[in-house]
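The other protein chains are all here in position, but one chain of the complex has been omitted.
This part shows chain A:
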């Protein structure tokens, strides 16, 4: 067959390999047909949407990840609320109803080890599944990553971090330290740069500020413009002894270990003692437990090292003496 040109000028040919990739995306439901055709033809009609459809099954899986976290009932409730809102707004958009853009910048109050970063990571993935964030990754930064040492250095450093976080969540741990240095501190510059980026990249970035409650309240009071930009505020309470034991059991189970009843009792009294004793720094909650577990696992290894051929059961078992003398923080 010889195709004849009907006298009409042909335009740039379609790139078959690029088209195959686009069609694949379409078939998997990541883009809609308008978008697929626009990408193949290279014509953007301006109405094509780039937001992928929501996969409710994935969202449920992520909610299950959230439910798996020990305690945090209030946090779980707020997160579900946010997601119901985001989900319904997306459905409204699909039905061409008014859907006000939701401001999703947040503040997490809580002591170390209360699950702030873990929840932030789950949130980032969930926003990605809802089509709000293109990548859904989490960039975790602190003062040193944002604040520079000379004039102009701070803006550059902050912008770099923001660029890295575009399409995901920028998680600023101990955010109050940005305002700590007083009027002439470069931390202020980082805050201004951040606020500007939140405006410029409204649809590409979600910022989460995290820190101890008292310090964060002070931080917000130093900059009156800040609280209104972070409408979602979530409080992460300290864990009780029961919850900490549960966390220890989970960590052990995930690494294929378990503890004897005596070991559990020993751990419980160790935790009670740790919670009672006066300290300068706040109690590090789940992180404290994680360190305890790490140490217990090392002690168990040392204990078994001297045995000729330890049984499978012995290899899994953490005994009371493995916790003993532990001073992990």
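A few notes on this one:
Going forward, a contact is a pair of C-beta atoms (placed from the backbone, for glycine too) under 8 Å apart; a residue touches a chain by one contact, two chains touch by 3 or more; residues count from 1.
Criterion: contacts and distances are computed from a predicted model.
For the chain of the complex excluded from view, the name given in UniProt is "GTPase domain-containing protein" [choices: "ABC transporter", "Sarcosine oxidase subunit gamma", "GTPase domain-containing protein" or "Secreted sugar-binding protein"]. Within the whole complex, the absent chain has one touching residue among A:40, A:120 or A:162, and that is A:40. The omitted chain makes contact with chain A at the following residues, 1, 3-6, 8-14, 16, 19-20, 22-24, 26-27, 29, 32-34, 36-38, 40-43, 45, 47-48, 53, 94.
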